[in-house]
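The complex appears here minus one protein chain, its other protein chains still in place.
Coming up: subunit A.
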Amino acid sequence: MSKRKSKETSSATEECISQVQRIFRERFCHQCPSGKLFGLELQYKHLLELLKRTTIHGESNSALIIGPRGSGKTMLLNHVLKELMEIKQVRENLLQVHLNGLLQTNDKIALKEITRQLQMENVVGDKVFGSFAENLSFLLEALKKGDRENSCPVLFILDEFDLFVHHKNQTLLYNLFDISQSAQTPVTIIGLTCRQDILELLEKRVKSRFSHRQIYLMNSFDFKQYLKIFKEQLYLPAEFSDKTFTQKWNKNVQSLSEDKTVQDVLRNHFHCSKDLRSLHMLLMLALSSITVSHPFMTGADLLEASKLCRMDSKANIVHGLSVLEICLIIAMKHLNDVYEGEPFNFQMVYNEFQKFIQRKAHSMYNFEKPVVMKAFEHLLQLELIKPVDGPSVRAQREYQLMKLLLDNSQIMDALQVYPNCPTDVKQWATSSLSWL
């Protein structure tokens, strides 16, 4: 039985696995435009309607797409645009301007970018404009003078919309929305943002020109649908070259989705974060272990990937500290317990450490104060402790107040797994307040 199996699996050639990897990497890492949308039919229809009205009927519009990170806003927009571009009339007429709040950090840059994307650099040339509004209306006039009297519809897409709100006077937003209301050229403005309170951030004059049309993407699927999405994401497309491999692969995916361990892993993941982006990272990690000798994904792969994704990073850092540094952290823990979280300074920590050395320690050597200070500064460098009121030049180093950025449960858990921890140090950590 196993011999036959190995003969079958060896049919997964080098080329085939490479193709598989390529497809999935494009799907998960690069968000290829042919990805599927899940549970967004209503929003899709709404957006498509809106854009059709601008492009075909010449209406001006504005809308905001609001949803948490990774919920599929950009993907939705790209899908709608792809479908729109299949209509000949749209393809020939529509002008698109894509702006991003992370790239265009002030209005001047934004205006230059708009000029560049509308390919109007030659037309603008060296002109100097009095105001932003003049510049923008000049651009749109110039578009009109193209070949026909009807002006081409322009679609402005503003990604990271909440960052445009922080520009001076919100000039860009004001002018864009103003144009969309004054019906010279058919202009549609679509903003994408992750902030739910975006409307409160708009100035009154900008808000009044905005159409208040909001499309919400809320990741509103339950665990059963999540499982279905998991399966869909892992299926190889029917156009894949090696048909037998596709069949076997898809059957494997089906059996995986029914496996108890896999479902547990996915449920844990689902409870942490619902969005598809984190699911993609999990699947990508599991898929990176697919090779010719291991051509099908197993539940163990997913378990490994899940563990990698959910590691506690601070616990990892504490694992690598030296024994002296661990003692300092325990001293800080005791100070926090006794004084209920009030900030401490190096002198207090050193005092506490001295008490331990003098009374309870057998395995720890009594280090000099400068050596302890160096260990303390290493903890500061790793940002496990932080000064309370920023770096101040006045206070001496030993007396600057700090706070610890680990809590007690993290410290105790880390001590359990700390390698070769001396027993008296461990006992000191677990001792209560009144051990004096």
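Convention: a contact is a pair of C-beta atoms (placed from the backbone, for glycine too) under 8 Å apart; a residue touches a chain by one contact, two chains touch by 3 or more; residues count from 1.
Note that in this section contacts and distances are computed from a predicted model.
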| item | value |
| --- | --- |
| Candidate names "Cytochrome c oxidase subunit 3", "Ribosome biogenesis protein BOP1", "Vacuolar ATPase assembly protein VMA22" or "Origin recognition complex subunit 5"; UniProt protein name, chain not shown | "Origin recognition complex subunit 5" |
| Contacting the left-out chain in the complete assembly, out of A:Gln43, A:Ser62 or A:Gln104 | A:Gln104 |
| Residue of A:Lys231, A:Lys360, A:His378 or A:Lys403 in touch with the missing chain, whole complex considered | A:His378 |
| Positions on subunit A where the hidden chain makes contact | 14, 17-18, 21-22, 25-26, 29-31, 68-69, 100-105, 109, 113, 162-163, 194-195, 277-278, 281, 284-285, 288-289, 291-293, 311, 313-314, 316-317, 319-324, 339, 345, 347-348, 351, 364-365, 367-368, 370-371, 374-375, 378, 381-383, 394-396, 398-399, 419-420 |
